[in-house]
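With one protein chain withheld, the remaining protein chains of the complex are depicted in position.
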Amino acid sequence: MQNPYIPYPVVVDKIITEVDTKDIKTFRFKFVNPEDEAKYSYIPGQFGELSIYGKGESPIGIASSPTQKGYVEFTVQKAGVVTSALHEMEEGTVMGLRGPLGNSWPLEFLEGKNIVIVGGGFAFTTLRSLINYMIHDDNRKRFGNITVIYGARNPGLLLYKDELTEWGKRSDLNLNVTVDKGDANWKGREGFVPAVCKEVAPSKENAVAVICGPPVMIRFTLPVFFDLGFSKENIITSLEMRMKCGVGKCGRCNVGSKYVCKDGPVFSLAELDKLTPEY
Amino acid sequence: MENIETKLREEAKRLLLEKKADVIIGYEKGTLPLTATPCFITTPEEADKLVWNDLCTQNLAKFVHDLITAHKNSQKRVKPEDRKKKIIGVVARGCTTRSLIIHLQERQYGRDEVYIIGVPCTGYVDSKGLKAAINGADIIEGSIEGEKIKMKTSAGEKSVALKDVLADSCRTCRFNNPIISDVMVGNLAPSMNPDSEYDDVKDFEAKSIEERWAYFTKEMEKCIRCNACRQACPSCYCPTCFVEQSQPQWVGIGEDKTDTQVFQFMRLYHMVGRCVDCGSCVAVCPMGVDLRKFLKKIDKDCWELFGNRAGSSLEDMPPLGKYNEHGDKEDFIFNP
Amino acid sequence: MEKCLIKKDALAGIAKKMTENFLVWAPVKKEDNILFVPLQKGTEPFFAYLNSKNAPKNVFFPHTETMMKYTRTEKGMVFSEDENKAAESVLFGVRPCDAHSFVLLDKLFDQEKYKDGYYIAKRQKTTVISLACVKPPYASCFCTSVDGEPVSSEGADILLTDIGSYYLVEFFTPKGEKLVKYFGDTKADTAAETKKNEIAAKAKAAITSKIPAHVVKPILDKNFDNPFWNTIHGKCLACGTCTYLCPTCHCFDISDEVKGTDGVRIRSWDSCMFPMFTKETSGHNPRPSQKERWRQRTMHKFKYYVDNFNAISCVGCGRCVMYCPVNIDIRKIIEDISKL
Partner (left out) sequence: MAENLASKDWEPKIVAIVCNWCTYAGADLAGISRIQYPPNVRIIRVPCTGRINPFYIVKALQTGADGVLVSGCHPGECHYISGNLVARRKFAALKSFLSYIGMEGDRTMFTWVSASEGDRFAQVIRGVTAKVKALGPADKLKKKLG
């Protein structure tokens, strides 16, 4: 029996500073024991508990896609004890990784449908995992049109800039990047995510919207999708809660009878409606 | 006592009707035999719930602070000109008024935000002591009749003298009558026995260092870190207690022996000039840790070193917030 | 099923005899508290007790427990799962309500998907001996309202019932039967059994404190936003007494401790009554006040646990009722909810 509380040893392979403010970095981990990688088979939308010596654990969504072999990536904002310690880490350090935990983006449900992905700010990480999974050569034909709407406060805060450039060149992906306020070098779109959604106006036909972002963005984006005719079953989002164990036992992340760590973090709006509004 | 209770209800009704207070914190009858519990009265009709008897234990100043803080937080998003003041009425015995004075000294709220209904106090029943007096039997029914507590228990009928089960804090209380009040209900109570208040501490001081450490260790081993003592204490009102801080983490959260000792030690030490010996922490502790043995020492030191009795005068400053350059004790300073 | 009789005064001797081969947890009187602690030489078990102050859940789910150890080396961290220290144990003389709590905790810790090895290892290696309540220990006991009984073997391997001059000893599981030899060879006759059944029925009837625990589930389903929730929490101190003494409360926190190059990851009890319990790093708190925390506690016991495991997560021991410093009475809360 695998003890779900014991982390796999991983080595920090690469650290990429994502944003100008330097408080969001992407960490690439490699497993110390190669056999652990197979055990850590995950699906986009799941999360892991990053475990740092003497500091504790922090639940973070997996930012890489399972199609990217040999490593796992997490994009982490510096905030609390663990994430601050993580930001101090150097490449080559060994730390712990637990998981994969939680459910995932509902890939089977998404299959054969047109996908609209809406992300805001730092919450784009697990969406990136999903996008990379879907556009992989092995998987691309399983999904219909893919529309991505991604916004950040300013160009400096956009994550995965190189990848965004790559995606922009693709013909099988409709990428819309926007910033609230551009700078002198910004040639792209300006405007808030809800407004861009309205402008792009993805069709509701056979479509699913996957939305992830700060609460205020979600609050204004949802009405746009309702206006476009999306049903609550076809809007999917991911919740965040304070977590410790990650396996539905320690008792703090429940929303009603559901544990966000075990039964979530991904819920459709229809499912969320059934839960108590305590998140 | 019944007389006071009737007057108290009348007073509460009057205050609410005249809008002199928005809520009155007092005591009502509990759901278990021989208990009284804090209650919040907001309408004149409810005022008849109020009781005042020997079972009223908790120091209500804690709730005054809680309510005012909650109210102030709720006003933060209101435009300054639209902000409302909330006046908290509180049924206060001596120790409660001392705690209120500490809050006022520490600038937690204004004197005009609290309306103090002073009540005389002759001490309250220590429920753990009562339980011990009947050998841990379960109390099924009980009533106070004069100087006696009569009970029907799982071990038959029992009767205990009230004075034998008064809380330790009350027996030697120096301030059993309110120090400040806006209205006084009832006549001043006879004084208790303050001359012997430090007897216990003196006995303990006379013990050997190893005996003292052994006692401290034994008492702290009982602690289950439920934080009831801290939560019940009117002087423990920090928005984030040091126990809960994570950067830095002052004490471990587990039941490690030294973590518990350090937690308790530091909480007790935070009471220098702030412990009014109300006994609330002792009363709420589910495990019966003898906190008073240590708190009373703090009280004694505070008196002997700084000439201060916590919350005994509204004009005072907190003793650790001031100094006497040439008068303060220096004999502990090391001179090689 | 084996049954035998033992003399009333034999209990302590048997418990002490077992310490030769087992780690024996038994009620011990420590000053004014009755606590379940491992019996050591020189400590007397105390069976003339009503119920223990702490719930015996600490046998399987201790207040603080090491989950793993690690060492910092030049190459990085080396983890080691803390060797499973669970010893062959006997939990001697728990009340049926507390034994019932183990069944409820099993549902959570021993789930299909994620198994909690720390709890399970101790649970599997421990034989539970219940001591039936022939009369209700406290006037505030309400086990019969929450699927329990004062004379019940639920959650126990062996049940002891005081039938007058003897204890009737019943062995319910193979694990329990392994301990038969400790109880002598006076076989129980049917008369003893009849007597026990009479006593059980009488004991059950003597529990007069009742709560409509089953009635409230559909009401709770619909009343998350009921203004009723504003009425409970005013005087709550936000201490953890109710949760720490509760036999079924199981929330915990995980933290790391380091000294030099060595570290441990420990888990320790936590409480939904504490403000920090759900506070996120961002400062957002999904349960910002004591109101939400009380709703959580009530809902968790009487609704969420029923939703997830089809069982009410309360055994009616009455500890939270008796030891709440401000007398917030769960019996009254449930009563009030049933009238919503």
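Think of it as A, B and C in the order they're written, each chain with its own count starting at 1.
Convention: a contact is a pair of C-beta atoms (placed from the backbone, for glycine too) under 8 Å apart; a residue touches a chain by one contact, two chains touch by 3 or more.
Everything quoted here is computed from the prediction, not taken from an experiment.
Student: Going by the stated contact criterion, tell me the shown chains that border the hidden chain.
Tutor: Missing chain, whole complex, touching shown chains: B, C.
Student: Of the residues B:L17, B:L188, B:A214 or B:C238, I need the one that contacts the missing chain.
Tutor: The single option touching the absent chain is B:A214.
Student: Out of B:G146, B:P239 or B:P336, which touches the unshown chain?
Tutor: The one listed residue touching the chain not shown is B:P336.
Student: Suppose we count only contacts with the excluded chain; which residues of chain B make the list?
Tutor: Residues in contact with the chain left out: 204-205, 209-217, 242, 250, 252, 256, 258-259, 261-262, 265-266, 268-269, 272, 294, 297-298, 301-302, 305-306, 319-323, 325, 328-330, 332-336.
Student: List every residue of chain C that touches the chain not included in the displayed model.
Tutor: 66, 69, 257-259, 262-264, 266
Just so it is clear, only the chains that are shown with their structure count from here on.
Student: Please indicate the chain closest to the centre of the assembly, with centres calculated from CA atoms only.
Tutor: C
Student: Pick the pair with more C-beta contacts: A-B or B-C?
Tutor: Most C-beta pairs in contact, of the two: B-C.
Student: Measuring centre to centre with CA averages, how many angstrom lie between chain A and chain C?
Tutor: Taking the average C-alpha coordinate of chain A and of chain C, the gap between them is 40 Å.
Student: Cα centroid separation between chain A and chain B, in whole Å?
Tutor: 50
Student: Multi-chain contacts only, two chains or more: what residues does chain C have there?
Tutor: Where chain C meets two or more other chains at a single residue, that happens at 253, 255, 257, 270.
Student: What are the residues of chain B that contact at least two other chains?
Tutor: In chain B, the residues touching two or more other chains are 249.
Student: Which residues, counting only chain C, touch chain B once they are in their complex?
Tutor: Per the stated touch rule, the residues are 30-34, 49-50, 53-54, 62-64, 135, 137-140, 234-235, 237-241, 243-245, 253, 255, 257, 266, 268-271, 274, 276, 289, 321-323, 325-327, 329, 331-332.
Student: Quick check on the complex: what are the chain B residues that touch chain A?
Tutor: Those in contact with chain A are residues 246-247, 249.
Student: Taking the touch rule as given, give the residues of chain A at its contact with chain B in the complex, in rising order.
Tutor: Per the stated touch rule, the residues are 80-81, 84.
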